[in-house]
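A protein chain is absent from this complex, but the other protein chains hold their places.
Moving on, here comes chain A:
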Amino acid sequence: MDINTQIVNDLIGAKVGFVTTVPCKQLAGVIDVVEAHPDILHVPSNKEDEGMGLCAGAWMGGTRSAIIMQNTAIGVTINALATLIQYYRMPLPMLISYRGELGEPVACQVEMAVHTKALLAQLNIPTYHFHHEADVGELPRILEYTYMCNKPVAVLMDATFWKGY
């Protein structure tokens, strides 16, 4: 099974029924699978904080939600994470393409990569880093953990995990 299908199957397995996405080149495949899957309502958002609002609403409506975005979005969403998702104690799996790591061709991506883990740590957001393809095997447990603790949880997936650009 390809990695994109496996990720989406794990979301389905965790009863996630609403997914919002903001594109990244590395996420193109998983976004295609999300869009095509009949058990997921896919609502693309224009900015990641908007997407977190959508996810908050869907979850309060009784449907588990998730956001798929690039790590640059951490710079956009700190307020939404702190004053919406965390303040109201909402679960939110964040599947994040981790640009700016080994193999990155675009120098500017490194500028947010160097802040990504520090910002997540500052926000006390549980963070997992997928580097090898086999790391995806932890995703079901990470999703279970997210809904156990009602917190935003970050999964960073780097270029090695995606097998390049």
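Brief remarks follow.
The rule we apply is simple: a contact is a pair of C-beta atoms (placed from the backbone, for glycine too) under 8 Å apart; a residue touches a chain by one contact, two chains touch by 3 or more; residues count from 1.
The rule is short, and it goes like this: contacts and distances are computed from a predicted model.
A chain of this complex does not appear here, and its UniProt-recorded name among "Multicomponent Na+:H+ antiporter subunit A", "Putrescine ABC transporter membrane subunit PotH", "Sulfopyruvate decarboxylase subunit beta" or "NADH-quinone oxidoreductase subunit F" is "Sulfopyruvate decarboxylase subunit beta".
When the whole complex is considered, the residue among A:A80, A:I96 or A:I142 that touches the unshown chain is A:A80. In the full complex, chain A touches the omitted chain through residues 17-18, 41, 43-47, 49-63, 65, 79-80, 82-84, 87-90.
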